[in-house]
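The complex appears here without one of its protein chains, the remainder shown in place.
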Amino acid sequence: MASSFRYSRRVQFAETDLAGIVHFSSMFRYMEEAEHAAWRAAGLSIAERGGALGWPRVSASFEFRNPLHFEDEFDVVVRLVEVGSRSLQYEHTILRGEVVIGSGRITTVCVQKVDGQMRAVGIPAGIIEKLKDVLR
Amino acid sequence: MASSFRYSRRVQFAETDLAGIVHFSSMFRYMEEAEHAAWRAAGLSIAERGGALGWPRVSASFEFRNPLHFEDEFDVVVRLVEVGSRSLQYEHTILRGEVVIGSGRITTVCVQKVDGQMRAVGIPAGIIEKLKDVLR
Amino acid sequence: MASSFRYSRRVQFAETDLAGIVHFSSMFRYMEEAEHAAWRAAGLSIAERGGALGWPRVSASFEFRNPLHFEDEFDVVVRLVEVGSRSLQYEHTILRGEVVIGSGRITTVCVQKVDGQMRAVGIPAGIIEKLKDVLR
Partner (left out) sequence: MASSFRYSRRVQFAETDLAGIVHFSSMFRYMEEAEHAAWRAAGLSIAERGGALGWPRVSASFEFRNPLHFEDEFDVVVRLVEVGSRSLQYEHTILRGEVVIGSGRITTVCVQKVDGQMRAVGIPAGIIEKLKDVLR
């Protein structure tokens, strides 16, 4: 039984807004960074150079509990909560120490580019196996 | 019965990513831009200079249906779907012509800064009235 | 003798930082937006879909004179100040009404993608002609 994946980061100045806290849209970037770091930990890349597959998002959500401030150190804990034949759903919790900043979900679908159009395709079994080693 | 508010925009280069489409996190910025434009249309500002109130987000979600590309012209249609005593919920639909790019919701809470802390407070009646004129 | 090109915009919330003003890196995005708008006004696109040419930057600079704030309306005035065989240099002035926010320069080079590598190539004469109609 593998555990979740933890990604650590510090808030950068450009990610804050005039309210003095991290702009809400940055949480979605933090979730994505953690997902991509989990892929690397699994020996994969979400965007292999010259690769044929892509992973556009079909849904993304976040519930905000506490603000993050400039220079705060925080963690994003990622879990793989649903594995479909063509899609993956991740659950993310953002924490500053013990304080929950918020949590969210991202669902992404595996696509292949055919004549400039994206077409959903089955996820290669090797990818799921490697991700499961790292993410649950 | 007032109608929804429509905000029009064009995709900028820096909003795309290596997949050749608009980065998913940009949709949340587009939703926010439309919300703030609706406030201006109502004679309001979400961040009055020197003002005491702030509007942090408590939840945000988006369902992606079709990609947006560089230089695409699109509309964000905003509706005010829930008015609480201290919170507002907006519903957003992003369209390129007749094509639905996706739709989402943002819930925001009215706060006052007291000693550097944000405290939820009742939404001034004047704000709700003006918003309703523009948003539903 | 054509004149300069003027691009108009409003400051968005996500472009500000905790200092309460527009983040300095946003000025570079504003300059680029104005450049791309000038291309559109000339009947061109800097990134034709399926096109072979690209325009990476070789240098970019900006001198900051006055801050921009949330919801400020501003103009970017672009001029084409140097036309090389393979490169273009633009000069940009950002103004809020009569107030100079700052000015900068961007030099960009025309490249073709060959086997995943970018190689500088001569600028097609048609592009320069059309740009000159709009930019000087």
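Just so it is clear, A, B and C label the chains in written order, and each chain counts residues from 1 on its own.
The rule we apply is simple: a contact is a pair of C-beta atoms (placed from the backbone, for glycine too) under 8 Å apart; a residue touches a chain by one contact, two chains touch by 3 or more.
Just so it is clear, the model here is predicted, and its values are computed rather than measured.
The chain not displayed here makes contact, within the full complex, with A, B, C.
Looking at chain A, the residues touching the absent chain are 12-14, 29, 32-33, 36, 40, 45-47, 49, 69-71.
The set of chain B residues touching the chain not shown comprises 13-14, 16-18, 20-21, 23, 25, 49-50, 70, 116. Interface residues of chain C facing the missing partner chain: 18-19, 21, 24-26, 28-29, 32, 47, 54, 56-64, 67, 118.
Methods note: only the chains that are shown with their structure count from here on.
Of all chain pairs, the one linked by the most C-beta contacts is A-B.
If each chain is reduced to the centroid of its CA atoms, chain B and chain C end up 28 Å from each other. Rounded to whole angstrom, the centroid-to-centroid distance between chain A and chain C, based on C-alpha atoms, equals 32 Å.
Annotation: 23 Å between the Cα-based centres of chain A and chain B. In chain B, 29, 32, 47 are the positions where the chain touches two or more neighbouring chains simultaneously.
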